[in-house]
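With one protein chain removed, the remaining protein chains of the complex are shown where they sit.
Should a chain be cited, it is by its letter among A and B, assigned in written order, with residues numbered from 1 in that chain.
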Amino acid sequence: MVSAAGGGTIRSPRVRERLSWGRSAKAFGLARVRDINDTLTLQGELMKFGILVNEGPYTHQASDTAYLFAKAVLEKGHTIHRVFFYHDGVHNSSNNTEPPQDDRHIVNRWTKLAQEHDIDLVVCVAAALRRGIKDNNLAEGFRISGLGQLIETGIQADRLVTFGD
Amino acid sequence: MLHTVNKSPFERNTLDSCLTHAKKGSAILLIEDGVYGALKSTPYTDKVKAAMKNVAVYALYPDIEARGMQDRTIDGIKLVDYPGFVDLVAEHATVQAWL
Partner (left out) sequence: MTETTGGIDMDEDTSGVVKKFLYVNRKAPYGTIYALESLEVVLIAAAFDQDVSLAFLDDGVYQIVKGQHTKPIDVKNFSPTYRALEGYDIEKLYVEKESMEERGLTDKDFLVPVQVVGRAEMADLMEQQDVVLTF
């Protein structure tokens, strides 16, 4: 029994089990194989996710985990209400980064995700100003705005997930 | 509620804090360095196993694999990947990150 879209808890134990194992079971060659995506789509339990990124690129894994989580959210057919960058997370929007060529380009990855899926990437103005991120060094796909945007996401999204230190 | 823990119990007390606040029926997902909390034969193993009587404990497998800790996790800890992480978030009404 799945409650109405918009944040209800999925109550059926069978569905709960599926949700826990699903694709991971397939990936790890375990006995139980279920396709959770069908379950969710059929029952229409698609959600709006908010993501809060509290740390900058490379120093902490937060930005990486947030990005991979965001991709998985989209692959499952859910939507992302907003990704909000706070504290040192604002550095994910710097257009000055030059990481080694053989490693992931975190800033560009966010830009690409935003452009391909029309995701709202918001950088907190107060945190940005403290750390020297302004419009003139902001990477494509990001915009600077206020903390109100984070609260709005908390209100509007079905789930808000935080990645930090 | 779904609780996430992203730091090693050897480094920080976040796993401990989380375990003492997670109510019966909730779930804990260990991610990033938090996956070290999922391992057998550490000073924290017994505490985690005790918690597992009341709380479902999960670990993000990509983080375990990245750290070379495959085949060392406590029996009964469910391994999930990123899609599984998304499902866990969807399944629980709220998520709390222990940072």
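Here is the rule we use: a contact is a pair of C-beta atoms (placed from the backbone, for glycine too) under 8 Å apart; a residue touches a chain by one contact, two chains touch by 3 or more.
Source: prediction; values computed, not measured.
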Missing-partner contacts on chain A, residue numbers
52, 54, 86-87, 122, 125-127, 144-152, 154-156, 160, 162, 164
Contact footprint on chain B, counting only the chain that is left out:
1, 13-14, 17, 20-23, 26, 93-99
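Assume only the chains that are shown with their structure count from here on.
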Listed in rising order, the residues of chain A that touch chain B in the complex are 7-10, 16, 19-24, 27-28, 36-37, 40, 45, 47, 49, 54, 61-62, 65, 68-69, 71-73, 75-76, 78, 158-165
What residues on chain B touch chain A, complex-wise?
4, 6, 31-33, 56, 58, 61-62, 78-95, 97, 99
